[in-house]
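Following this message is one structure expressed as structure tokens.
Every protein chain except one is present and positioned as in the full complex.
Let's turn to chain A:
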Amino acid sequence: MSLAIKSRRVGMRLLQAIPTIFGILVVCFLLTRALPGDPAAYFAGQMADAESIEAVRKNLGLDKPMPIQFVAYVGDLAQGELGTAISTGQSVTSELATRLPASLELTLGALLLAFVIAVPLGVMAATRPNSWIDHLCRFLVTAGVSLPIFFTGLALMYVFYYLLGWAPAPMGRLDLLYLPPDPVTGFYTIDALIAGDWEVFRAALAQLALPLITLTLFVLAPIARMTRAAMLQTLGSEFVRTARAAGLSGHRVLITYAFRNALLPVVTTLGMVFSFLLGANVLVEKVFAWPGIGSFAVEALVVSDYAAVQGFVLCMALLFVGLNLLIDVIYTLIDPRVGEES
């Protein structure tokens, strides 16, 4: 496949995403308006009377008819303006810019860690059925699925912070003693490395450890399970048997033939797991006082903070469209047949 064809395909996929995103905008706009509760009444504050509620409503532009509100919203959006989150008093753009990296650092970290542990585990479990490693795999999968995420988080915190005192105080991304590194990626660990500041790196990593392990346990299960199943399937398939019969070495059969084919469903699972993770994040963020996007969105939803909810949904939509695109590209790299027939 030439580079030109590939990039045209990527371009087409990007174009296809536009109607999706617009649809999400409309649906989300309507849904937030359909939420019960009057944000004007809420934000007018403690003692507000009818008059001041009306003033706030006017201030927020909520007194105008819905189509006009929508046009204003899209107009602002076109200028990169997401509005002001009244619940936090900040512009939604800046909220997302500071909070998204915090959530992504957790999510991507957990995904990476889970991938690094679960894939070899699944492969080994599949190649040695009923061995101790297969049992270990089964145990981890069962534990990961059956332990609710906030429970794991609290239990880890109880043992490693409260009882043993090994983990630092669960007070967010960085201990009180340190200031965050200069933002480059927004990931404290990476930014600290870029700045060459080992102490902040170590502190950020220490804060990250417990929430990361909590989330990793949660996503380990589906990945390990899927790897094991896919490997078992490909190992039992005809082309592997043929390769073995042709006298290829066990190692080569395993990696080049079996694993490469088993990787496709695993990548699909990764994409799905990523979305679970962003949802599960909310609980972990609450337990560890992590200033991420999940707790922000939940809070905004509770108080009918329209701009914040819309900004969050838009951001997530873009993230998922990007992720799906990425997975499609990875597919074509792993399996050249994908997309050829189209």
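We take it that contacts are C-beta pairs under 8 Å (C-beta built on N, C-alpha and C of every residue); 3 or more make two chains touch, one makes a residue touch a chain; residues count from 1.
One rule holds for everything that comes next: contacts and distances are computed from a predicted model.
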| field | Protein name, per the UniProt record, of whichever chain is missing from view ("Electron transfer flavoprotein subunit beta", "Cytochrome c oxidase, coo3-type, subunit III", "ABC transporter substrate-binding protein" or "Catalase-related peroxidase") | value | "ABC transporter substrate-binding protein"
| Option touching the unshown chain, where A:N59, A:T142, A:T242 or A:T256 are the choices | A:N59
| task | Using the definition of touch stated at the top, determine which of A:Q90, A:T127 or A:T185 touches the missing chain. | result | A:Q90
| message | Can you say which of A:V92, A:V200 or A:V273 touches the chain missing from this structure? | response | A:V200
| request: Looking beyond the chains shown, say which of A:V145, A:A169, A:M272 or A:L318 touches the absent one. | output: A:A169
| query | If you put the missing chain back, which residues of chain A would it touch? | reply | 35-39, 41-53, 55-56, 59, 86-90, 95, 98-99, 154, 157-158, 161-162, 165, 169-172, 175-179, 197, 199-200, 285-289, 291, 295-296, 299, 302-304
